[in-house]
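Worksheet for the structure shown next.
Shown here is a partial selection of chains from the complex, left in place.
A and B label the chains in the order they appear, each numbered from 1.
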């Protein structure tokens, strides 16, 4: 489920941001808390081991650490920032092409004559489009796959009939199964045109175009899934950030002062600067990881199933709304 | 209300920028003055507490601070800059898709025959489009919701009749209410086409396309609202900037010199470098917060209500302008 927080930021106000900061669901806190905890365990383990060492070994430990004084995450910051930008664009691309049925449904409902047969054809086209979307989504989204684990579930939900499901399963689909219902939709339209149920060839073409655009959107989502960002790009970033903090668990220890004063210094107990870096960098990295697969099961991933329900509902509603209210004079007449 | 300052920067001049700098409404000063004030209160409180400490504790305090000498906001700068870029693109996207009625109105007014019935149909289509826009805007903009708190207010303003309002309220709208008037508009056009009031099927299709595009724009705005940028992204940035300055209120204190000279040093009284950073970073962050919800109530947010008024006025005016001035020879004849 996407997490909405728009109302909280309607006005930029002093306390507005608190509402945003201290949410849990979909929050950065939820994303990083486990890793932060594990890192702190590592950090304090190293600290505890250090305490058990004799003086000589402590000195060796410290001279090892001296070499990391200038070990700063500036390269990581660069890589992360550009990587996140690339990922956000991709995420946006997927979102824009999820497949919203309105335009196709408006076309199908506007350009055909009345009649029970036509109505059935229109409803069938909408159904095929949504069925096609289900087939695409099943192959790329775990959520959709969980809802529709097999063809029976699609039949039960009413998106395909038993016969249609059988035909699809009998087709050799080594390449792509999702386009079968779209093809049927296009054939239904063709059949209707040949039966003279469209107003003209021009609007038939317009309807075809809208249905074809729906397919284009779906296939773009499929392609984004088919060709991910080359593995090496996220890999080098995911690895480098983690390696950085593993090294920091050793290198950013505070042993400089072993005299009495040290016990009053916060760093002696808690690595505040490194934790600050951890929240920033790991939080940012987690945003990237969450966005990397926008159709997954993170709190913030797209609500694929909601979209499917919305599409079938809205599409059918548009088909059925065939009579507008009677025309009446409006109140703006005299204003002009 | 958006704040216009274009004339002030018409020419890049030496004093031009002063006019821009010292505005209040919609300014960065208005956005950050409270937070800056609160930060200064925090800073001077820490300073005052420090002054009351005995020598030993002062020393401990100072040795704590020593560890923050290199605590610089470079990661924050990175995160902010990329975040602001993402937000600006989103803001631009919303702005471009707010729904301007001109194209649809030109199509409706150009492609239909004359006649009182047709005129009423044309006016009704415009009204439905704006009504649809109102329904969308109510669900995403507090300003619009405040102007149209319920269906009665829309009926009173003349955008819907009582009957239409009743029908909409009776529809099960668990998914989306805004598309009902758009559907009516499309059905009105269909009815007009069937009555032979369009010049041809080709221009009927063109009119349909423009109305459908208006709907597409509205639904894009709705989708941007539906799927915000994942919560964790703004959260990590909003938090990190504030945390940075809370730490700075301690870490950037100036206690290095406690001898007599110190009293002549500006930093002893005012943390000038940190305040400079505060203005830059917090100012930038506030720009991001203000842009995050472009339909909110900040000084600089879009004037949704002005747009609605402008759309109904312009739309109706375009419908009514049916006779251009008589054709006459122009003055450019002999030039060619």
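In this text, a contact is a pair of C-beta atoms (placed from the backbone, for glycine too) under 8 Å apart; a residue touches a chain by one contact, two chains touch by 3 or more.
Just so it is clear, the structure is predicted and the values come from calculations on it, not from any experiment.
**Student:** Could you work out how many identical chains the complete complex has, if 2 are displayed?
**Tutor:** Whole-complex copy count, per this file: 5.
Keep this in mind: only the chains that are shown with their structure count from here on.
**Student:** When the Cα trace of subunit A is superposed on that of subunit B, what is the rotation angle, expressed as a multiple of 5 degrees?
**Tutor:** Going from subunit A to subunit B via C-alpha fit gives 70 degrees.
**Student:** Taking the mean of the CA coordinates per chain, how far is subunit A from subunit B in Å?
**Tutor:** The computed centroid separation for subunit A versus subunit B comes out at 24 Å.
**Student:** For the complex, give me every residue of subunit A touching subunit B.
**Tutor:** 2-7, 9-12, 14, 16-17, 20-21, 23, 26-29, 31, 73-74, 77-78, 80-81, 84-85, 88, 95, 100, 102-103, 106-107, 109-111, 199-200, 202-203, 206, 254, 257, 261, 264-267, 272-273, 276-277, 279-281, 283-284, 286-287, 290-291, 300, 302, 309-310, 313-314, 317-318, 321-325, 327-333, 335-336
**Student:** Sort out for me which residues of subunit B touch subunit A in the complex.
**Tutor:** That would be residues 31, 34-35, 38, 59-60, 63-64, 67-68, 71, 74-76, 78-79, 81-82, 85-86, 117, 120-121, 123-124, 127, 140, 142, 158, 161, 163-164, 167, 171, 174-176, 179-180, 183-191, 193, 201-202, 204-205, 208-209, 212, 215-216, 219, 223, 225-236, 238-240, 242-244, 247, 286, 289-290, 292-293, 295-298, 312-313, 316-317, 320 of subunit B.
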